[in-house]
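One chain of protein is taken out of this complex; the other chains stay put.
Coming up: chain A.
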Amino acid sequence: MDSKAIKIAANKVQVHYGDTHAIKDVDVEIEDKTVTAFIGPSGCGKSTFLRCLNRMNDTIDICRVQGDILLDGEDIYDKRVDPVQLRAKVGMVFQKPNPFPKSIYDNVAYGPRIHGLARNKAELDEIVEKSLRRGAIWDEVKDRLDAPGTGLSGGQQQRLCIARAVATEPEVLLMDEPCSALDPIATAQVEELIDDLRSRYSVVIVTHSMQQAARVSQKTAFFHLGNLVEYGETGQIFTNPEDPRTESYITGRIG
């Protein structure tokens, strides 16, 4: 089963928000080309841990991260690592669709532009089209690339954000409850997309919906009160959990 390479390895990760100990001793190994779901009740630290993986927590003054997180064997919290470079490798999609208030084209082209991925307009056009296709939204927007991204529906906006994230050719894609603001149809579209993305990227998704975790992920990690309670094959977590807390959560007794 464990034939896939380890993309991210976290070792004894501790996160403090001021006096609050938000993440306690988390060890997890995230595989390449796999969808890994983080589940758990609200406030259990799953989003916090996700944001550690591309150092988005750096923007919060009171947040302190200890322990090692290795991306392809390199510690991303090493002093030599520039978080900006890291985030180009580890893209992120947020809970609420947050397209820039610019055109659809500019939304997707922004990342490649600032990273210098295209040498000319033609190459940039190509990247934009490829990314929008990967975001499964090309057919809907190809005729109105100049329209503002904020004018799309919620589900389209979220797929645009995914297209924007993949445009910088990341290796890992972090998704923080990407479907929580979407209706069931848009959710289904995004889930289908996540399954496609697995062929290229290592996807880590935080979700509140256990059905969603069961549908899209191969591996599942259950967080509770800042601890990683259980981590394993999705099928096993949902059918035969080892820890009683996991069982309580997936059967709806805590959370």
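The rule we apply is simple: contacts are C-beta pairs under 8 Å (C-beta built on N, C-alpha and C of every residue); 3 or more make two chains touch, one makes a residue touch a chain; residues count from 1.
The working rule: contacts and distances are computed from a predicted model.
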### Message
Please identify the absent chain by the protein name in its UniProt record; candidates are "Cytochrome b", "Phosphate transport system permease protein PstA", "Hydrogenase" or "CoA-transferase subunit beta".
### Response
"Phosphate transport system permease protein PstA"
#### Entry: Residue, one of A:Tyr17, A:Tyr77 or A:Tyr110, that touches the chain absent here
A:Tyr110
### Of A:Val13, A:Leu71, A:Ala165 or A:Ala221, the residue in touch with the unshown chain
A:Ala165
### Task
Touching the absent chain in the whole complex: find that residue among A:Ala37, A:Cys52 or A:Ala88.
A:Ala88
### Task
Touching the hidden chain in the full complex, which residues of chain A are there? Just list them.
54, 56, 59, 61, 84-85, 87-88, 91-94, 96, 98-101, 110-111, 114-115, 150, 161, 164-165, 167-168
